[in-house]
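Here the complex is missing a single protein chain, while all its other protein chains stay put.
Showing chain A:
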Amino acid sequence: MSSGVGRLRTGLDRAAAKMLDATVLERIGIAIGSTALALLIGLVIVAASGYDPIQFANQLVVGSFGSERAIARTLRYSTLFVLAGVSVAIAFRAGVFNIGVQGQFIVGGFATVVSIVSLAPYLPDGTIGGVALMVIGTIAAIVAGGLYAALPGVLKAYGGANEIITTIMLNFIAIGFVGWLVAGRFGDPEATATRTERMPDTVGFPSVVFDDPNLSIVGILVTVVVVVVVAAVMTRTSFGYDMVTSGYQESAATYSGVDAKRMIVSTMTFSGMVAGLGGAIFAIMIQGYFTDPSGIGNYGFDAIAVSLLAANNPLGVVPAGLLFGGLESSSSHIQINSDVPVQLIDGIVGLVVLFVAVPELFRMIARRTGLGGESR
């Protein structure tokens, strides 16, 4: 080993040890500090590009929490980020790298729309029929998301295929295949845009709060329930203990009676079910139909950053998801209300993502590679 590499290794080792030893409070501090620092650098870039940084900062806040509409928009985005983030967190905590949440989200949402549109003629009109359709559609999404994630799980467990690669590939397959179906077999010939038929009017959550047609208390409640249930499964059930232990130390999990292969498949399925549910909420609460999946937003990808920021803790995903929802909301506000180019806004949002995710990412890599001391 050359000396340069040796020194680099020692340095990394020391940094990794520090990261691994950080307490929960320190980690929260790191996250808040990173966010602030990223925003500060973002403002400097805005100023350097010739725009008013103070105004930009102001719009950042106004755009996410400044008005009832802004808050509703923030919550709407946050709901999706939290659900997708929980999905990622489940897999990461178990030591399985599900990068395919985007694909599972799409497959889930599409399954909801298809099942509801095709069953609607057979069910009575009115509230009861609508509720029944939504229940069926949501179950369809959970099943579809779960199965779509189980596939790379099986490939990893029984074929040794790296799940990072297969899940990324399956994202593209989901986007392409669902896009093809939306444009063809399931497309609405009347519509100008590429999309499916609209779901019946009885399908949709009542807004109740904020009077925003695309935000419903039901969606928020479902999200909260999912977070609580997933957190409880992880900390209070044998299955959760098996799962989390596999993520910490697979050999110890095996010693304690966990079937490692089956665990990989269960974890992926569980993760995909939550992603699919996110897709259902997206379809029912926000869209009302399903569009070409290449243009629906990167919830499943950004969810990786959300989960990392939350240290893969399902409860931590809530504030992390709110931050991402807020940034997304601000960015659409700034696009409309200022002349700052959209690329710059995306760049600054990206900076925040980078800053907040890197410390956690580093911690995970350290754990995987044995940096910062052995047997962690």
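Here is the rule we go by: contacts are C-beta pairs under 8 Å (C-beta built on N, C-alpha and C of every residue); 3 or more make two chains touch, one makes a residue touch a chain; residues count from 1.
Note that contacts and distances are computed from a predicted model.
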**OP:** Look at the options "ABC transporter ATP-binding protein", "NADH/Ubiquinone/plastoquinone", "Formylmethanofuran dehydrogenase FwdC" or "Archaeal glutamate synthase [NADPH]" and return the one that UniProt uses as the protein name of the missing chain.
**Re:** "ABC transporter ATP-binding protein"
Original post:
Any idea which of A:197, A:242 or A:302 touches the chain not displayed?
Top reply: A:242
**OP:** Consider the whole complex, including the chain that is not shown, and state which of A:58, A:162 or A:256 touches that chain.
**Re:** A:256
Original post:
What chain A residues would touch the chain not displayed?
Top reply: 1-3, 5-6, 236-239, 241-242, 245, 248-249, 251-252, 254-259, 375-376
